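On to subunit A.
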Amino acid sequence: MSLLLTIGFGPLATAIHNWVTASISNATGALATEMVIVGISLLLFLVPLCFFLGYMERRVAGFMQMRLGPNRVGPQGTLQIVADTVKLLLKEGLTPDASDKFLFNLAPIIVVVTSMLVLAPIAFAKDFQIWDISIGVLYMASVSSISVIGILMAGWSSNNKYSLLGAMRSGAQIVSYELSVGLSLITIVIFTGSLRMSDIVNSQADGWWIIKGHIPAIISFVIFVIASTAEINRAPFDLAEAEQELTAGFHTEYSGMKFAMFLLAEYINLFIVSAVAATLFLGGWMPFHIGHWEMFNHIMDFIPSSIWFMSKTFLIIFIIMQFRWTFPRLRVDQLLNLEWKYLLPISMFNILLVTVCAIMGWYF
Partner candidate 1 sequence: MTTEELKLSVATLFPAATFDETGEFLNVMVNLPEFRNVMKTLRHNSELSFDSLFCLTCIDWKTHLMMVYHMISKQHRHVLVIKVKLDNTVKPEIETVCDIWKTANFHEREVFDLFGVNFKNHPDMRRIMLDDNWDGFPLRKNYVDENMISL
Partner candidate 2 sequence: MSLLGEPELTEDGEFVINIGPQHPSTHGVLHLKVWLDGETIKKVQPHLGYIHRSIEKMSESLSYRNFIFATSRMDYLSAHINNEACALTVEKGLGIEAPPRAQAIRILMAELTRLSSHQLWWGCMGLDLGAVSPFFYGFRERESIMEVMEETCGARLTQNYMVPGGIMYDIHPNFQNRVKNVLKQIKENFKEYDDLLTGNVIFEGRTKGVGYLSPEDAISYGCTGPTARGSGVSCDVRKWFPYDGYDKLQFNEILETGGDCYARYMVRMAEMRQSVRIIEQMIDNIPEGDFQTKTKAVLKLPKGEFYQRVETARGELGVYIVSDGAASPYRIKYRSPNFSNLSALEHMAKGAKIGDLVAIMATIDLVIPDVDR
């Protein structure tokens, strides 16, 4: 493990790439082989990640509620989530009789696949990225908008009134909050002048955008965290599955593995949102540097880039988890008011501000 960290993921990826292209002469075949390798390693990464996030969520909840959280199964309760997964896998996956069975079974798949697709442009470490697409940020914004269709589909096909109400709420919510998320992403795009993820990270070598971009960047960071919490349907914006109002909203009728897929998608989305915030505002895998403190900067460089990326991401995940266990839920009209009357006008104004800053060069 320590060897892996010292090598770094970037050179590792390059080595694998060279090996594959050398052993398979056909270029398309090599690409396909690499796709398979990426897919398998992604799954191997995501499942433990979701286990850990599930465990972390319970521990954070316990911390916020003066209790311990899971501490029985395995050392410090770490295997609790494994036990739960086994339970979910073995449970009967019910499909209601009066439901539209095709769409009912398709919906969780769409939700999970969408969130996995969005992972592609994320830079996990230095030179370690699945697909450095030239329109990275736009790609993420666009592909993540498909997941709302999965939720609408789940709500409608369950043939349950609670599900339908939950799906309606979630649709209205995601479509509205996408605007704020998009606009706050654009702030950094304007600063950087590129949609490519690697360009955005590289532009932060001399300082993170939240510091370099000062006021407009901080505004859009706050808006991004709020709006993206709403977009991934987490409390205090979890109206789509508001337990006290709609029992479980759009996934009321889901059980077993299909329910676990929604849970999986929720955690992947949580990770993605935090990763995007870390990449755009906190410099992604870029280490923390201070001006001309060469010694300090050098020590910071010594910490592997993947550790930097993960620690920033998990910092934001921790913040979003704290929201969940602190705030009451908003009402549906208040939710839309917040977006259309507060966040969106502020974002619009912020775009103007950031444009002025970018043109005048008022950033560090």
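By our rule, contacts are C-beta pairs under 8 Å (C-beta built on N, C-alpha and C of every residue); 3 or more make two chains touch, one makes a residue touch a chain; residues count from 1.
The set was built so that all candidates are chains of the complex that A comes from, given by their letters.
Since this is a predicted model, take the numbers as computed values, not measurements.
Taking any copy into account, the candidate from 1 or 2 that touches subunit A in the complex is 2.
Across the complex, subunit A meets candidate 2 through its residues 61, 64-67, 98, 159-162, 164-165, 169, 235-236, 238-239, 242-247, 325-334.
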